[in-house]
Structure formats: C-alpha cells, structure tokens
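For this depiction, one protein chain was excluded, whereas all remaining protein chains were kept in their positions.
Coming up: subunit A.
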C-alpha cells in the first residue's frame, strides 16, 4: 500500500524531525497540518455539520456580519520546506496564491459536494470513508478553475495526508482549534477517533499506528512539497481577514536549503534537507475575547502592526563577532535590504515600526521603497555618533496623522540619560477611505516606537529612557482626553530587556519597586549578579529637573512653567508644587559645602533620609497609568519553549515587543449614543520561533530573515464610527 511505502521512504525524515526537537516541529506541524487541509476540513465540517453540530458551533462563533465573506477568507499559513518530490504539488504550487474569492468558489463547491455525500456520518468517522470523501472533494476541487493546490495533490500520499488532516480537523471544536494547538495531544477528538489519534502521536508506532504517524508526516511533507506555499482557508471560526495575494506563504518561501560549508549541526541526510519555517498567523484564543457582553456587531477595522529591528549595517560591521556563524553573503546589506523589503511587501503591515535604521540606508533605499508601497514615514536618527535610528511608517490609506513627536533621550547633565537613544511617537487617526472621502473613523491611535539602550548593566538608563517614552505617551493621551477622545496605544520596539524582568514588569504591570535593585538586573539580558560591585538603584531614579514624576508623567507644573517661560520672559516663577517636587532632588540631599555649621540649627542630617520613610511622598516605586499588554506571550505553544526575537552568536532572547492597550469591556458612551469599546482587540499575531529552530536555520541573519531580530507582527481590530 502506498501508505506503507511512504512510511519506509519517509522514516528517516521522521527521525530527523524528532532529532530536531520534535515538539517544536510538531507544533508547527500541527498548525501547518491544519492549515494545509483547511479547505477539506471546512468542507468536512460542513458536511459533518448536521451530524455533530460542528457547523452550528461554527456559526455560533461567527461574529462578523457577513459570514459568507468570512468563508471566503483564505489564509496562508505555513510552509514546510522539503525536497520530497511531489510533482502534483510542485506543479500546482502557483495555484495557492490564488485570490480568495476564487478559492472560496472552489471551496463552496467542495462543500456542496461534501454535503451531497451520501453518508452523513456524524461522529462515525472511518478512515475509508474519509478517504473516499476527501478524494471526491479533491477531485471536485481540481476541477475548479483556481485549482486549490491542496486538492491538486490527488495522489495517494495526499489522501493519506488528508485523511489525517481531516481527523485532526474535525475533532477539535473550533474554539479549541484557535491558538490552542499547542500540541497535538491537546485536541479532544470524539471517541471514535481518539484511538487513532493517540497513535498518530507516536511517530515510530507500528501497524496502524505507524501508518497514522506516517500519514501525519506525509501531511507535513506534502505541505512542503508545495514550494513554500500553503494556503489556509480560515473559515468562519476565525473571523479575521488576511490580505489576499501572495501573503505569508511566499514570505516563508525557503529556497532549497543550501547548507553552507560550515554548520553547527552535522549535516542531515543530504537527500532530505528538510527545513521548516513556521511563521504563521496565530489567532487569539476566541474564548477569551468571546466573553464580550454585547455581542452586537459594529463596523470595525483591522490593521496590522509590525515591529522590526532590522540590524543596521554599521552596527553589524562594528560587532562582527556576533555574526561569525553567518555566511558572508547573508550579511551583505543590499542582500539583507532586498529580503527586508520583500518581507515588508509580503506582510504589508499597516504600521511599521523599525529600529536600527541606518540614516543613509533610510534615505537611499528604505524611504523610497516604502513610500512607493504607500507608507508615510517618520525617521529619527539617534543623537551622538551612531548612524542609525528609528523609523515609523504607516499606510496613508488607513491612517491620517494628527501629531508626530520625536524624542531624544540624551539629556546633558543627567547621569541616567547620558546615552543617545531616541523614540518616535505618532498620533494617528484610523480612517476608512472611500475614494477621497473619509467614510469612517476609528479611535485615535498613539503609536510609540523606540530602541532602548543595549548596555545590560545600565538598567538605570533604560528605565529613565522608558520613563520619557511613557511620559510622552501619557501627555498624548491627556491631550486626547482633553478633546474628549479616547486614544488607543501601541508601544513597540526593541527594549533590550527580557520578559518578566523589572523593566518589562513596569510596562505590563504599571508598577516597579526598584529600591536597591542592581541596575544590571533591570533588563535581565544577562545574569550579572556575580558582579560584586554592581550599581544599585535608589530613589530618585532621575533628577526632578527632568520634569518627569515617578508616575512617569510630566510634572504638570513643569509644563506649566515651561509654557509660562516661553510666554513671557519672567523667569524664575515657580509654584509651590513645582518647587516641592524638587525637594529631594539629588542636589538637595548633599550638604552644601558653604553651609555654616550651627549645632542644633544647620546640622540636620539630610532630610532626604527622613523622607525616605515609607510614609513620605518619596517613593521607591515607579509606575505609570497606561494599560499595556504584550501581544506575544513569550512562550511557544506546546512545550512552552521560549520565543526569541533576537539571536546571534552570543545568545538568543526576547527583547522586542509590541505592547498595546487591550480592549476593555464595552461601555455605554453617552456622547456617541452607542456602546463604545475602548482599546484594541488583538486578533492574531505572527508566531515567533524558538532558538532551536532558528539555529536549525543557521541562526540569524540567514537567507530568509535579514536581521538578527525577527519581525513582530500583530493584527488588531478597532471599532469604527461613521464619519
């Protein structure tokens, strides 16, 4: 039987996959698998609908006003790259970049087909039955004009694969399917299927089990055989849209893997150079967001935000030791630039926050290319001698800008702000254009982009830089509030700090008790606790002359004063509050040299020590009032391997983030006479990868990813109001 043949043929491959941290492979596999046969799956869902109620569930989960449209949505999910020959697959490879609608047609046809299928099996799923049906469907599909590649693979291999898929697919409830595919074990299949399924999990199982696992592998391979492109139909359960067109699959295109001469890993059987790139859209668990108490439909707009540290060439050259693992050609800027632009072109983020953008590259290459893609760009070079900076770009067709602020963190005379990092904050108005006319508007969106200091020992600097960023965001929010408008937040960039460490905590929990913390611990980038003489943090973290409180807000008087100062020349006018804020500034804690010592009168030991008592206003905590949550949760589904956003020869870590203000419960808005939901609804994020997987691609940068960071990409939804 074909299955057993395949089993033997592919056995080495399965071993290989095992050797590569099986679980992560399988995670990807699970997703891929699902996505691969999504069309079939959907079809089966519908077909099985009457029997097991899957369809009903699906519909219940539909939140979008037009489910039919949703049905049309096809998603490109993931690519498994391999050299297994599957002529059908490769031949049809172009097919799957097909436009949604056409695919939808195809799929509808399939559904009908499926529905017409004689046996409405319900939970009773037998292998043969499925094979039969899938085959039928596949044939139908192949007749359709836009040939869904999935169906084109009408070989036995396919069928086996489809079989697996279908079982996998139909068993989990749609809710469970989302994001929740951490491991293959997770889905709870109906009783009939369970047995098989368990066996599928055992890659080296024999007999039926062996076949099953083989089939699973087949499915992986099949998706591989489609050169890098797998379309995924994201049916109704998902309720989110992906751009039509080339999309992700192309992005993930991995040219036949060419192992350079030097490899960290012993070359795998060269006949099976099997490489996997799973940067796939992962939906947010619907169960979490489904709790929304008002399931009314409201016009909404989806947009995507990408944060990307693109590795400035000058920095690469300056730190070549970090990239010794890379073949020289992938370090070449023009090569990296073309990969970068390709990547942006593929994902088409609506908002793009770049870091480490070298000034000349920005002006010569990136800006021209990006503006041609329809982006409006803001660039801010770092102060000092470094040649790179940050760039924030947004699609002018989706956003109009309200204000743009560029921030320099370098403040002469302030020890904690002696480094030349910068940030950009733009306030955008999401708009839906119809022709040249604005049809609808969303809540204002404040997009902050920064690249904090790298130096792991200078946590004090990072915190002060972050405080400036937060204070500026806060003032933007305030200015919106003053106009009676709500403002959603995106804070993204390279924070040079790892998850759950103090700086991260400050952002996500809104508070940090810092007194006595070693400055080197703030970011958690490296464990420097062995350093005996580490600098520790003590209040105040920055001099009050910075004009930022320990709540990461501008002192209102500070603004008031500076305003007044600018208005009239009458300098030196200060309010009590303002002056009191300076009371415990570092200068006030030092005994003046020229202070006459009068016992009992001027020998008071610095009042600061008195004030340090907890009952005083001098806080050992810094906080902020912005509600920020990370898009990424920093562990990969399944075995919980850490995600990494950057990797080079000295380590891998998550240091890049997209934080956003999450949607809170809808509230009745008197003004709008409507339920206004504040905050952003996170729809999906582009999965990150584990360190192992990245090393299996020979680290970063490589032939796919042009930087030593990965791009972060998130899809949000914001409600619209008619203009």
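FYI, contacts are C-beta pairs under 8 Å (C-beta built on N, C-alpha and C of every residue); 3 or more make two chains touch, one makes a residue touch a chain; residues count from 1.
Everything below uses one rule, namely that contacts and distances are computed from a predicted model.
Think of the chain that is not pictured: of "Protein wntless homolog", "Eukaryotic translation initiation factor 4E type 2", "Replication protein A 14 kDa subunit B-like" or "Proteasome subunit alpha type", UniProt labels it "Eukaryotic translation initiation factor 4E type 2".
Even with one chain removed from view, subunit A keeps its contact list with that chain: residues 411-414, 543, 545, 570-576, 578-580, 582-585, 587-592, 594-596, 598, 600-608.
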